[in-house]
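Input: a single structure, listed below in C-alpha cells.
Every protein chain except one is present and positioned as in the full complex.
Naming follows writing order (A, B and C), and every chain is counted from residue 1.
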Amino acid sequence: MKVIIDGKDVELQEQKTILKVAEEIGIEIPTLCHHDGLSSYGSCRLCIVEITNNGNTEIDTACTRSVEDGMEIKTATERLTEERKLIAELLLAQAPESEKLKASLSKLGVQESRFEAREDSDCIVCGRCVRACKEEVGAGAITFVGRGYKTKVDTPFSINSDVCIGCTACAEVCPTGAITVEDEEAMRYIRYFNTELELAECAECGKYINPKRMIEKLKKEDFAYYPEENFELCEACRRNKEMNKFADKFLEAK
Amino acid sequence: MKSLVELKELKEKVQIDLEKTEKKILVCGGTGCVSSGCKEVQEALSSELAANDLEDEYKIVETGCHGFCEKGPLVIVYPEEVFYCKVSPEDTKELVEEQLLKEEVVEKLLYQDPVSKESISSYRDIAFYSAQQQTALANCGHIDPEDIEEYIATGGYEALGKAVTEMEAQEVIDEVKEAGLRGRGGGGFPTGLKWQFTRDAENDTKYIICNADEGDPGAFMDRSILEGDPHKVLEGMIIAGYAIGADKGYIYVRAEYPLAVKRLKKAISQARERGLLGENLFGTDFDFDLHIKAGAGAFVCGEETALIASIEGKRGMPQSRPPYPSQEGLWGKPTNVNNVETYSNISTIITNGADEFSSVGTEDSKGTKVFALAGKINNTGLVEVPMGITMKEIIYDIGGGIPNDKEFKAVQIGGPSGGCLPEEKLDLPIDYDSLTDAGAMMGSGGLVVMDEGTCMVDIARFFLDFTVSESCGKCTPCSEGTQRMLEILERITQGKGKEEDLDELENLGKTITDTSLCGLGKTASNPVLSTLNYFRDEYEAHVNDRTCPAGACKPLIEYHVTDDCSGCTKCVDECPADVISGEKKEKHAIDRTECTKCGVCIDVCPFDAIIKK
Amino acid sequence: MTTCQCGDLEENKEKYLAPLKEILENYDQKEEDLIPVLQDAQEEYGYLPKVVLREIADSLDIFFSDVYGVTTFYSQFHLEPRGENVIKVCLGTACHVRGGARILERLQDELGIADGETTEDLKFTLESVACIGACGLAPVMMINDDTHGLLTPGEVPKILDQYNQG
Partner (left out) sequence: MRKIIHVDLDTCMGCHTCELECATAHSKSKDLLTAIQENPLPQHRIRVESVKGINILWQCRHCEDAPCETICPTNAIGRANPESPVVVDDNKCLSCKMCIQVGCPFGVLKEDNADGVVTKCDFCIENLEEGAEPACASGCPTKALKLVSLDELPEDKQEEVGKEIPTVVYKKVSLP
C-alpha cells in the first residue's frame, strides 16, 4: 500500500490511521480528543486533513480515517489551517479558563477566542474521560448527559458515584484540566463529579493508599501469581517486604 | 405462501370479492384527517347507513392518507368516485340521503377550484391530483391499509414472488441498478450500488434496515406511506433482504407516529400469517423476518450510523464513515439502510422492469418523487411527481399558488439540510443534482412555500434553532459552531446585528460544512448560506437599517392603527395583553410599550386597519 | 419534585417496581432492549424515576451511567413527573410560517409556564416539538393523543377548557 503525505511517499504493510502514519514519519497533526490508549472518536475535529483519492478531494479526521492505497494526504493547507483555527476558537470558548487548553492551542497560533466565553464551562466534551472510564477502566461511572451544545459529562443525576473506583484516569486524560482529584486524609474527592471515596490504609505503615473500591475491584482480577496480602500494602511496604525476603534468602545462601 | 401460483390465485379470489362490494365509501384515515375529525365522520356515516338500511350495500373503508390534508376529512363514494371534502358529522345525513339514495351529488361538499371557482366532483379532475404520477403513493388512500388482501388484490407481493422464485439475487440488484433508483431519504445515493456493496461484504449475518425516522420539519411522506400502504414497504424490504443475503430486518420508526407503528405491526403480523415473512418464502430456502424499533425523539437518528446506534440501545451519536454500514453496520455486520419511500419503489421496479421505471425522470434522477407541500400555499398535502418537473409546476399547477393574493418569496426545499430558493429558481427542473447546485437539497422532499410576509433571516434562524437543538453534541463544528451561528442570527433578528456578522456567518457556515462529522452537521448551514446568497439584501436591511422588510421580526416592528379603523372594538375585546383602548366608533389606539406583538388584533380586525411597520 | 416515590422501605420499593418487572419479562433483557424498556416504563410510571432506571440497568446488565446517558439523549424521556395533559405545540417549518410561535406564546400566557415546564397542579405540561407531520393543518398542537389543527391564538383558551374539567 502506497500513500503520499505532504509530498512524502510512504509505503505501508498494514492498515493504520492517517494520524499514526503521519506521526511515524514525523508529521505532527494537532488533536485533542485523540489518545493512543483510547478508542478513536473524532469529535474535536482538529486533526482534519485533505484527502484526495480517485480524483475526489474531501476533508476528514486523521484519527478516524485509515489510509487506503493511492491516497494523497495534505495535513496543513491554508484552508485546513484556517478551519482548524476557527475550531480551536470554538473549543477555547467552551473552556475559557483552561491554561492547559490554551497551551495546546497556542501551537495553532490561537491565544484567544473571537466567540463569547461560555459561562461556567470548562469542558470541551471530547469524551476522553468517558471513554477511559467506560471502555478501558471498566467502571462506567460517568456518561454524556443531554445532547447538542448542552451536552456535558457527569455521573447519573450528578450525584456521588457508587461505582467510581477513584482511579483518576478521567482527570489525567482531561485536556482542559477540568477534572481534579484531591486526597484529604482518608478521603479522595473528585469534585467535578461530586464524587468522594474512602481510601484504604496500608496494613503496614498506615499511609493512605488507593481507594477501597479500586482494591475491591482489583481483587477480582485474575492474576497469574499475586500474593493476596499485597493488596493491603502501599508500594513502599510491598517493596520493603520483598527486599527483606530477598535479603534473608541471600544471607541464607551465603 | 408456498408458490407464486398460490399468490395469484388468492389475488383473483380477492379481486372477485372486492368487485362484489363495488359500492363503498372511502374515508381518509391519515393523520391529517384524523385531526380534523374523520373518526367522528366515519361513525356518523355508519349510523346513517344503518338508519337507511344500507349497511349491507355499502362498505366503509378507512384508508391511509389521500394526500390532500388541508381539505380533510375526505370522503370518496364509489363506484361514482365522488370526492367530498371538509365533511363534518352533521353533513353525513345529507350525504347519505342525497348521494346514496337519490344519486345526486351534494354540491356544498365538493371541492371548489380556487381559480375557476367551479365545483369538481371526481378527484381525478382536480388539478392537485391530475398532475400527479403516483408510484410510491399509488395505493395510498385507495386501499384499506389494515387488510393484506386488498394489497394483494393490487398485485402486491407478486414482485417478491417473482424475485425469489424466478430471479437470482444478483439479477434483482442489476434490475435496481439499471432502474437508476436513488435514495429518497436525503443524499440520493444509487440504491442498487448500496445493495451491491452490502451483498459483496463478506459475512454470514447481514441486516436490512428501513429508516422511517422521518424528522424533517415539513415532510410527512414517509408517514403517509406507512399509514396508507405499509405492505409496499415490507415487500421492498423483503426483496432487499433476498438481494443482499439478509434474513432479518428492522424498521426504525418515529414513536411520534403512533398510527404508523400500529399499522406496521398489523401488516407484519398479517404477512407472517400468510407466510410472506418467516421461513421458506414461496417454497424456496429464503427466510426473512422483520422487527419494529420505535425511535425516542432524536432527529439525528435519521443519520444511518446514529440510527444503528439507537437500534443497539445506545445514544444516537453518529460515527465516522468509513467503515460504511454496508461493511460494518448493525452489531458490526454488513447492513443495508434505505428509507421508506425508496423501499416503496422496489416492487414496481421488479414487476414492471427497470426500463419502464427509468423512462420517467431526468438523466440522473429516475422515477417519481413524493413532495410534501406546506406553508403559504393553497393546496397543502402530498404530491408525487416525475423528477424533472419544475418548482413552478408544483407550486402553481398542483399547489394552487399562494393564498390571500400574497407574493411568492421563496421555497424551502429539503428540510433543515436544504436551502431556500428564490423566484428566479422556480423554473429549475427538480432533480438531485440541480438542487444541490442551486444550494438546496432534495432531502426527504419537504417543500415549504413562503410569501412576502416571511422573513428570510428569521427562517434561517428558525432552521438553525432546530439544528442546534437536534445536534447530537459530539463534534465541535456542529454542536458549538451552529450554536454560535444561531447567536449571531438571533442578534440580527433583534436588530443588534453588526456589519461583520454576515461574513462571520459565511465563515462559520463553510467550516461547519467542511469539517462536521456527519450529514446533519455537513448540511446544517445550508439554510443560512442559501438565504445569504439569495436574500442578502434582507440581511443587510436588518443589520444596517434595523428593519425587517417582511415585518416578521418582532423587535423591529411596531403595530399601528390606520385611519381605516371604524371603531368596532373587536380588537379591544380580543387583545390578550389589554393594550388596545378606544370607544365604539372612534379610532382605537395601541399602547406600544406593553404590546406583545402577538398579532391577534390583525387577525380579528375586519377592516385591515392594523398594520405592522 | 425529585423525591423518591417508593419510600425508603425495601417492601415499598418491591411493590413500586413490580410493574417494571412485568415489563422486563417481555424482553430478552439485552442492551438493544434498553430504549423499548424505557418507553414502556415511562408509559407505566409517567416519567422515569431513579429507582426505575437503576433496576433497568441491573436487569439488562448495563452501566447505570449508560441508562442515564440514553435517557437524557432522547427527548421522549423525562426524569421529572409530568402533567396529566401533555401539550405539544408544533414549531415545524410549516407551523412556523403559519404562526406556530404565537400559539405557543398564548399557551404560555394561559398556563403561566414556560416551554418544557409543568403547571404546579400537575394538570398540564407544555412543550414545543419539531414536527408532528400534520403540516397540512398548520399551525398544529397535540394534547395527549388529540391533534388540534388550523389554530388561531384566540382558540387556545377554549381548547384548554376541554381538558381542564374534572
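Things worth noting here:
Please note the rule applied: a residue touches a chain if its C-beta (ideal position, glycine included) is under 8 Å from a C-beta of that chain, and two chains touch if they have at least 3 such contacts.
As the structure is a computational prediction, the values presented were derived from the model and not from experiment.
The chain not shown here makes contact, within the complete complex, with A. Of the candidate positions A:70, A:109 or A:138, contact with the hidden chain is made by A:138.
Of the listed positions A:17, A:61, A:161 or A:210, the one in contact with the omitted chain in the full complex is A:210.
Residue A:235 is the one among A:97, A:162 or A:235 that touches the chain missing from this view. Set against the missing chain, the residues A:80, A:93 or A:169 yield one that touches it, A:169. Looking at chain A, the residues touching the absent chain are 35-38, 132, 136-138, 167-169, 172-173, 209-210, 214-215, 218, 221-227, 230-231, 235-240, 242-244, 246-251, 253-254.
To be clear about the criterion, only the chains that are shown with their structure count from here on.
Once the centre of each chain is set as its mean CA position, chain A and chain C turn out to be 36 Å apart.
Once the centre of each chain is set as its mean CA position, chain A and chain B turn out to be 44 Å apart. In chain B, the residues that reach two or more other chains under the touch definition are 298, 315, 469-470, 472.
Residue positions of chain A touching 2 or more other chains: 144, 146-147.
By the touch rule above, chain C contacts chain B in their complex via residues 30-36, 38-39, 62, 66, 69-70, 73-77, 91-99, 102, 105-106, 109, 129-138, 140, 145-150, 152-154. Taken together, the chain A residues at the contact with chain C in this complex read 134, 140-147, 155-157, 161, 163.
Residues of chain B touching chain C in their complex: 31-32, 34-36, 68-70, 72, 214-220, 223, 255-258, 293-299, 310-317, 372, 374-376, 380-381, 412, 415, 446, 448, 450, 454, 459, 462-463, 466, 469-470, 472, 574, 576, 596, 598-600, 603-604.
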